[in-house]
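All protein chains but one are shown at their positions in the complex.
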Amino acid sequence: MRYTDGKVHDITIAYIGGGSRGWAWNLMTDLAKEESISGTVKLYDIDYDAARDNEIIGNSLSMRQDVKGKWLYKACETLEESLKGADFVIISILPGTFDEMESDVHAPEKYGIYQSVGDTVGPGGIVRALRTIPMFVDIANAIKEHCPNAWVINYTNPMTLCVRTLYEVFPQIKAFGCCHEVFGTQKLLSRALQDVEGINDVPREEIKINVLGINHFTWIDNARYKDIDLMHVYKQFVNKYYETGFISDANDNWMNNSFVSAERVKFDLFLRYGIIAAAGDRHLAEFVPGYWYLKDPETVREWMFGLTTVNWRKEDLKRRLERSKRLKIGEEKFELKETGEEGVRQIKALLGLGDLVTNVNIPNYGQIEGIPYGAVVETNALFSGNKLKPILSGKLPDNVNSLVLRQVYNQETTLKAALKKDYNLAFSAFVNDPLVAISLKDAKKLFNEMLENTKKYLDGWELKV
Amino acid sequence: MRYTDGKVHDITIAYIGGGSRGWAWNLMTDLAKEESISGTVKLYDIDYDAARDNEIIGNSLSMRQDVKGKWLYKACETLEESLKGADFVIISILPGTFDEMESDVHAPEKYGIYQSVGDTVGPGGIVRALRTIPMFVDIANAIKEHCPNAWVINYTNPMTLCVRTLYEVFPQIKAFGCCHEVFGTQKLLSRALQDVEGINDVPREEIKINVLGINHFTWIDNARYKDIDLMHVYKQFVNKYYETGFISDANDNWMNNSFVSAERVKFDLFLRYGIIAAAGDRHLAEFVPGYWYLKDPETVREWMFGLTTVNWRKEDLKRRLERSKRLKIGEEKFELKETGEEGVRQIKALLGLGDLVTNVNIPNYGQIEGIPYGAVVETNALFSGNKLKPILSGKLPDNVNSLVLRQVYNQETTLKAALKKDYNLAFSAFVNDPLVAISLKDAKKLFNEMLENTKKYLDGWELKV
Amino acid sequence: MRYTDGKVHDITIAYIGGGSRGWAWNLMTDLAKEESISGTVKLYDIDYDAARDNEIIGNSLSMRQDVKGKWLYKACETLEESLKGADFVIISILPGTFDEMESDVHAPEKYGIYQSVGDTVGPGGIVRALRTIPMFVDIANAIKEHCPNAWVINYTNPMTLCVRTLYEVFPQIKAFGCCHEVFGTQKLLSRALQDVEGINDVPREEIKINVLGINHFTWIDNARYKDIDLMHVYKQFVNKYYETGFISDANDNWMNNSFVSAERVKFDLFLRYGIIAAAGDRHLAEFVPGYWYLKDPETVREWMFGLTTVNWRKEDLKRRLERSKRLKIGEEKFELKETGEEGVRQIKALLGLGDLVTNVNIPNYGQIEGIPYGAVVETNALFSGNKLKPILSGKLPDNVNSLVLRQVYNQETTLKAALKKDYNLAFSAFVNDPLVAISLKDAKKLFNEMLENTKKYLDGWELKV
Partner (left out) sequence: MRYTDGKVHDITIAYIGGGSRGWAWNLMTDLAKEESISGTVKLYDIDYDAARDNEIIGNSLSMRQDVKGKWLYKACETLEESLKGADFVIISILPGTFDEMESDVHAPEKYGIYQSVGDTVGPGGIVRALRTIPMFVDIANAIKEHCPNAWVINYTNPMTLCVRTLYEVFPQIKAFGCCHEVFGTQKLLSRALQDVEGINDVPREEIKINVLGINHFTWIDNARYKDIDLMHVYKQFVNKYYETGFISDANDNWMNNSFVSAERVKFDLFLRYGIIAAAGDRHLAEFVPGYWYLKDPETVREWMFGLTTVNWRKEDLKRRLERSKRLKIGEEKFELKETGEEGVRQIKALLGLGDLVTNVNIPNYGQIEGIPYGAVVETNALFSGNKLKPILSGKLPDNVNSLVLRQVYNQETTLKAALKKDYNLAFSAFVNDPLVAISLKDAKKLFNEMLENTKKYLDGWELKV
């Protein structure tokens, strides 16, 4: 790297994954808009052709006149090649294929278990983790060998266990996990400010919050805009919209888009616990007992959110692959608009180009009281000149912490199970998951079936049939 | 108190409760057999006549020639009178009547929630706690005022929350809770030793164990008899009897006695978690998700334990009251046999008459790692000359700790709810209970109904109807 | 307070102390230069006339055309009056007079104990603390009563014990202590950057550091300017100047100004411990055994720093009082230059006018590992919208932590001694102070003499003569 006049040149970023395109294109866009940094992005995907496509798309972008951030994109044939000399590593992989994900999400349905996402916790999240952890063991070992001083940004789910695995394998790693779910809640608070106080268009960055919890089950216990206490504003907002739900955009609501909700789960949690759950309702619902919000499709409809099917994901992937073709041959161009992601801002802060405080996922060194040290948690942290220092964020109320800890211990158990390839340990996490509210006998049948469906990624396991 | 030649005279014991007789008579019997201590037992019960009856029964016992421990029994009309000058306080009350307990145990059944005991956790345990905590607030305050230096022994359930309340109100209190459930597991290990190794009649005191957990959900992670590792012995024993269950006494089994089980729940937990659950199956089943062992009466039968009905308790109380009459008029006499309780041995050790190591319930000062400080836990402790010092007992495996912590946090939440009379907090504990595996709507209906049934003990609460 | 267009009006600041002028004038200057905030400063000093003088000086300043920040200054006759309605409280008092300070600093000299400052630790610091703590008890109680939600900024020494007392008396207080010593070390790092790397005039704010320790004995274990590791730069710098010392300004050096040093103590500590001590040498020398750097005036000269005499302070005060007269009658005017203090920037950040990360003194909630919770420590913290959240700063190396902990425990003991007026406790802190390297008998004589000299501030103590 080379520093001149407030700019940094010759940065090397290794991008692991990206074959499914979404996140890689976001990064390209954000890099293109930023003039203070430049260098090379080395693309690695297990599907080399996908990486090659991205190379072509990225380099054409760099050649555009309206692009300020000029980067060279380069596909690599091996993980090692991409990592060598990297200053930053970005990990955004799909662990397995959508076929395995189909089993994760939908196999449990015949036992009455419905999942709105299925990639974080719940039976789907646990089995996905068992499959993903060995991949992250390999990545961590490769980073340890090839670029131990690089900063590592993870976007892959299950976020908590991916980051946790990196630190388990290589405790000195400089890794963190990024997720935009909290940003969405900041935006909701901005909408509440508009609705209750008539203050319009406050950008989410000006909504100052204290964040604590775990990824996709994060909480806000203090929110402020200038001299306004947003906890109070939100209370009025929730009371107004609890029954009807709050729909931001009538054209894009929970009935036609399974990624959108009417925030009723969030509102219900607020009324019962007094602090703000800070993730989408689809995620929140999966962290609590299945019989609360995910009992059956009717209950889900009552709470006004959707179940994202893997079929939809498969279709969506097709659309992205088609777009990829168009981008490659120049039939389509990126629009250089806000992606809402923070990766590039974080990179700048770590390079010493201005401090940044935002929420990240890293091991608990004491930033949250009441959660075991070492477990990966989500709080605010300060990014500043090659340092990432968490901000002390206090503790959750006991009744919320109980819900969080159940998942934290399950995640720790899942990690150990994956590393030791221990069926019994894994099953103990599975039956302790709040969504797996079925008999021990059924749970065993379901677990065995799900493992069977993902067994090609479970090398060395002794499966029970 | 007066010490002479290894004996202690003029001890004053306040006995709070005892109207339902069982535990009071056990104490009388144990005191009668012990020659090294003597003094006065002051009996207080909200039913003064019951205390008077016990006074008569106790004093006749003291007059018997075969009795070595001579105590004067004296009924007191007020709590204060009984506590003044007390060296020891024993608390063994029935919080409310069996009518409230009937609601605790059986009201949930119409929502498909079955409880085998209903006095510790589960919907019954939580509502019982809400009723009991204010009573213990009063007792703690009275002890603080009238006998702050007395040692306080609690036998009342819910054990954890009773002891927790005493310390919350009067942090300097010298209180601990006693429970014989762990002793039963030591006896089972003795039976396993006989069955597997052919070593007969090993007394439970010679089964050396490390104890950790919370009352009625206690665990043993290390057990030894001389040079024999009992964890290994128990494994063979469990494998042998897992399917059939183990019945100690063919004449007194789980089919005709709801207090007895065939240990299948204990065996199943061992196979899944690798350490020994150390309480009766009826208790253990209530600490884990209802759909595991308590889904419905058929499931309970499959796991070979019984549901103790409150009707049975009412009948049993009648039998005890009749026996009380016979004892009072001398138609019946106590047999001076082993009760299996340890209260008198603990009193002796605290008086400096020989050290004792046994399991007790006191706040966590670090004796268990991984459970919050201040929560009441059960481990071994050393009783020695006016000191009670817990023994460092290590930590539970993550997957077991998760089950335990769910209850610990629920208990802390229940305590706060009872002290603040906060409906919302109480409800958050209620819906987080593993037995309350029903919809939020049903949970609210059930909770309201149960509170209604116990409302005369919920002074100052704002109930929702 | 009123928010409009990025400005905040009608702020009320209570300024406690200021009679000795220095800090009060700095605040006036900083407020005058800042246009985004305005309101009233209520001045309280036990010397009412001094407050009146400041009122006149402040208001004339506000009337100047070149002043952007318009504040109304108002002297108050009572502490209560000044605190009522305050949004911010600034505490900058002289505890006692320079006569007591003369005893603090110079009485120990006849026992061979030399102090370069004598207001933080050492025999002088301890006795000053015993005198100051009761004053801060009163201030804390008054804040609790009259403005419990105000932010409280302390500048008074002994910093750690002043802040610690505020929290001891009123745990919910929103207080922090500010000190510019760390800034001085940032400036030294900037000089090192110039000397070693030829990079000139880097402002101290761009020197990114991790701060940990206690006030006046703070350490930096990580320092960076853009891509340059300043730990490495500093090492070269120290090796170059260890023997000769480093003198920034030939006209203002340690031989003619007892506030200046040649940094040799700091360099020696770096060579021995490997991390950067971040305070002036005069302060640092007082935190370690007296026989290291303060054995006698010759040793002090060898290490190239000065002993600030109280006589000098008395003369300096006279100069300030004369200047006060000139300012009052308009014979002299403030120059609106940089004071280097951060109070106004912190106030702005707390008002929500932009985040700020800087070092502060607050109780340890976990921001430093290895120092007891609750002890007041100095680390970076994030100021943001009515919140002050410490940044997790890691732990000191064991050998440094040992030096720090000796003072931390001494401070805790001093606090307890002052609150309980307990001679024995106070003496145990006194003889454990690293500067008090004399026999127990001499220590007792000295301690008694020093208490005698300050006894009018030791109401309720039983002194031994």
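Labels for the chains are A, B and C, by order of writing; each one numbers its residues from 1.
One rule holds in what follows: a contact is a pair of C-beta atoms (placed from the backbone, for glycine too) under 8 Å apart; a residue touches a chain by one contact, two chains touch by 3 or more.
Every value quoted in this text rests on a predicted model; they were computed, and no experiment measured them.
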{"item": "Visible chains that the absent chain touches, using the contact criterion stated earlier", "value": "B, C"}
{"item": "Which residue of C:Leu72, C:Met231, C:Leu336 or C:Leu425 touches the chain not shown here", "value": "C:Leu425"}
{"item": "Among C:Cys178, C:Ile276, C:Ile438 or C:Leu458, residue touching the chain not depicted", "value": "C:Ile438"}
{"item": "Residue of B:Asp201, B:Asp227 or B:Glu462 touching the missing chain in the full complex", "value": "B:Asp227"}
{"item": "Of B:Ile46, B:Leu392 or B:Leu463, the one touching the omitted chain in the full complex", "value": "B:Leu392"}
{"item": "Candidates C:Val163, C:Val238, C:Leu403 or C:Ala418 - the one touching the absent chain", "value": "C:Leu403"}
{"item": "Touching residues (missing chain, whole complex) on chain C", "value": "268, 272-274, 289, 291-292, 295, 299, 370, 372, 398-399, 401-403, 405-406, 409-410, 412-413, 416, 424-425, 427-429, 431-432, 437-440"}
{"item": "Absent chain, residues of chain B that touch it", "value": "1, 3, 8, 208, 210, 222, 224-227, 351-352, 355, 357, 365-367, 369, 380, 382, 384-387, 389-393"}
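As a convention for this text, only the chains that are shown with their structure count from here on.
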{"item": "Contact distance in steps, from chain A to chain C", "value": "1"}
{"item": "Taking each chain's C-alpha mean as its centre, the one farthest from chain C", "value": "B"}
{"item": "Centre-most chain, if every chain is reduced to its averaged C-alpha atoms", "value": "A"}
{"item": "Inter-centroid spacing, chain C versus chain B (mean Cα positions, whole Å)", "value": "56"}
